[in-house]
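Okay, so here's the structure we're looking at.
Removed: one protein chain of the complex. Kept in place: all other protein chains.
Chain IDs A, B and C follow the sequence of writing; residue 1 opens each chain.
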Amino acid sequence: MSEWTSADMMNVAAARELLDGDVCLVGVGPPNLAANLARRTHAPNCRLVYESGAIDAKPKKLPLSIGDDDLAATAVSVVSVPEMFNFWVGAGRIDVGFLGAAQIDRFGNINTTVIGAHADPKVRLPGAGGAPEIAAAAGRVIVIVKQSPRTFVERVDFISSVGYGPTGRERQAPGAGPTLVITDHGVLQPDPDTNELTMTRLHPGVTAEQAIAATGWPLKVADSIEAVPAPTGHELATLRKLRDREPFDD
Amino acid sequence: MSEWTSADMMNVAAARELLDGDVCLVGVGPPNLAANLARRTHAPNCRLVYESGAIDAKPKKLPLSIGDDDLAATAVSVVSVPEMFNFWVGAGRIDVGFLGAAQIDRFGNINTTVIGAHADPKVRLPGAGGAPEIAAAAGRVIVIVKQSPRTFVERVDFISSVGYGPTGRERQAPGAGPTLVITDHGVLQPDPDTNELTMTRLHPGVTAEQAIAATGWPLKVADSIEAVPAPTGHELATLRKLRDREPFDD
Amino acid sequence: MPLAEAIAAHVHDGDTVALEGFTHLIPFAAAHEIARQGRRHLTLVRMTPDLIYDQLIGLGCADEIVFSYGGNPGVGSLHRLRDAVENHWPHRLVVHEHSHAGLANAYSAGAARLPFAVLRGYRGTDLEEQRDIISRVTCPFTGEELAAVKAVNPDVAVIHAQLADRDGNVMLWGITGVQREAVLAAKRAIVTVEEVVDEFPERTGAVILPNWVLSAVSVVPNGAWPSYAAGYSVRDNDFYQQWDAVSRDRESFLAWAAENDLKETSDV
Partner (left out) sequence: MPLAEAIAAHVHDGDTVALEGFTHLIPFAAAHEIARQGRRHLTLVRMTPDLIYDQLIGLGCADEIVFSYGGNPGVGSLHRLRDAVENHWPHRLVVHEHSHAGLANAYSAGAARLPFAVLRGYRGTDLEEQRDIISRVTCPFTGEELAAVKAVNPDVAVIHAQLADRDGNVMLWGITGVQREAVLAAKRAIVTVEEVVDEFPERTGAVILPNWVLSAVSVVPNGAWPSYAAGYSVRDNDFYQQWDAVSRDRESFLAWAAENDLKETSDV
């Protein structure tokens, strides 16, 4: 068996959530890795859509960015950015949106904009990009983010992309919202009644206590916690091949 | 000298109004003939735009319709119909719009929709097509229409495309409106003060009395009426070649 | 999928149907199949009704029409459309009427699943009196008043294209009109194509529609006859000219329909 890190486990767990045939909006970073891993393992017919305009792209190796030539060259169709957001994302044609976060609160609201005040921030983060509309309109949203008290906060400084709203009750959007938050510790899911993110699965070797310690609010843990299977050899080999940007033959 | 009809004179007079370099929105019928005649005579660099999406088309022979293959094949760019109307017509990128009319009133308002009530018309005409927005947004509008009391009416049954409004004072649009109405009798222009269409030019052999008799309102005739020069041999030969759909060599 | 199956599966009585193709790639074969199957009470949406809707209206398939220019392009009137509106033959036809800019934007709004679109248009025209489909909105930044059109979301869109690939993706080029917007605005979409290829050629200005936004793709060579299909056939202008005479008279129209196996479906 190969060795693996908690980041590997996070990416593998995220990849597993993509179903074969899903239309998946892929962003930069871990989402890019997870979506391509899914396509190269159990979900060969998932359709990768990049907000740069590439629809059903079949990259031969992991794209460096959403502007990679490989995306346009292998896509079924390449559309303009306005068309992507109006006719594809906004129109609800995305089954799954993968998002990252700099901060996330207990109701799945995401901050990627600023720490501090917007007009005069302590830390200027990259900004929202395509996330607000993906968060609103995708059939389901999967957040991939490492768990730490600095990231998992009681209240985000700025809502860049809405989860279930400040008290969990304000979501007004066509999609189901952040149905899964996949971390390096395990998986959180919104409570069916309150929408509060609750730890429902733990990665191998991670305890509930560790997850609680990595969370900036009093984390609820499900009564029956699921154990996440460790990455398989095939998953790890594929993940490494992607990370090394080796081309696949196809 | 060749013989020519009053319809020939109308088309030639319309063609002459197109300046070299003008961006011209071309519709079916006489506008198509006039615009192509201009391009084949004095305005070789005018840019023909068809609402079907062809920008700067250079048809080798007269297009049968705005869907002719030749238009797409010879255009600098072909855009979708929404883009044509939003980014080109609506945005004010058209210098000259040629329009036809089933009825036109003394303030240049055009009816191509119905005679009678809209819900239960006596005569159902084709409808507005691209004209309302061309009439509003083109830098100047040239109406080409044969003059008769049935067509030149005191009040149109339905305003499909606005000229200067019901009393000549209601126009709220970026373009200058119908600056010229070219008929088989001559040319009408809006009075600078009242916007009432006034006969300012007469085609060879046409008298002011004839024009007045062909108009359904008490037609004003300019104090100094201009005589329109007869079609030249070159204009007539080119017009016939277009009408016979003979290809030009270029 | 054979065209007859595609129409049977996806076009139902009472549906709102958009057969699009702006003067080029008009899906005539699919329209005839709709008539052949006797579909009724349709709301027909199309920027330029053309001969294709003149035929369906004359056959009694349509109760309502949404359009922006209803002529026989380069020839004259659509006599069946006129007979339906002016004389209610074969029955009454309810008219919802736009400008091209308005209907194009209504499709675009539909494709984006927005309830309306904003445009510079209609101001000063009597088309604005149709307040159920044309209204106004005020810009929240400048206070300027602009036209608004209600989105169009057909139950089914039908288009003709040049090519499909083996996966059922579709490519069309030349004048591509409003077909992409119509397909994306519709709940279901049927495409007839000239042929199937292993790989799409490079084509500037081509529109590609991914298979997963399409319900059925049928190979129907010449499916746009008598209109154009760039790269395959030009308009059969004689047919367009002759249609004027054929359609002018109810009896000659019905004789044409019988010859072409198209039944008159109105019960009025």
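The working rule: contacts are C-beta pairs under 8 Å (C-beta built on N, C-alpha and C of every residue); 3 or more make two chains touch, one makes a residue touch a chain.
On a predicted model such as this, the values are computed, not experimentally measured, just so you know.
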* Among A:R16, A:R171, A:H185 or A:H203, choose the residue that contacts the chain missing from this document, as touch is defined above. => A:R171
* Residue of C:R39, C:R80, C:H96 or C:K150 touching the missing chain in the full complex -> C:K150
* Looking at A:N11, A:Q103 or A:S161, which makes contact with the chain not pictured? -> A:S161
* Looking at the whole complex, which of C:L114, C:V219, C:V234 or C:L254 touches the chain that is not displayed? -> C:L114
* If the hidden chain were put back, which of B:S52, B:N86 or B:Q147 would touch it? -> B:N86
* **Residue ranges of subunit A at the interface with the undisplayed chain** => 28-29, 51-54, 64-69, 71-73, 77-78, 80-82, 84-86, 89-90, 113, 118-119, 121-124, 126-133, 136-137, 158-162, 165, 170-174
* Asked: Where does subunit B touch the missing chain, residue by residue?
  -> 23, 47, 55-56, 76-77, 86-87, 90-93
* Missing-chain contacts mapped onto subunit C -> 112-120, 132-133, 135-142, 144, 146, 148, 150, 171, 200-206, 208
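Here is the rule we go by: only the chains that are shown with their structure count from here on.
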* Structure fact -> Output for shared partners of subunit B and subunit C reads none
* **Whole-Å separation of chain centres (CA-atom averages), subunit B against subunit C** => 27
* **Approximate Å spacing (C-alpha centroids) for the pair subunit A, subunit C** => 41
* Could you tell me the distance, in whole angstrom, between the mean C-alpha positions of subunit A and subunit B? => 57
* Would you pick out the residues of subunit A that each touch at least 2 other chains? => none
* **Per-residue multi-chain contacts in subunit C, two or more chains** => 108, 181
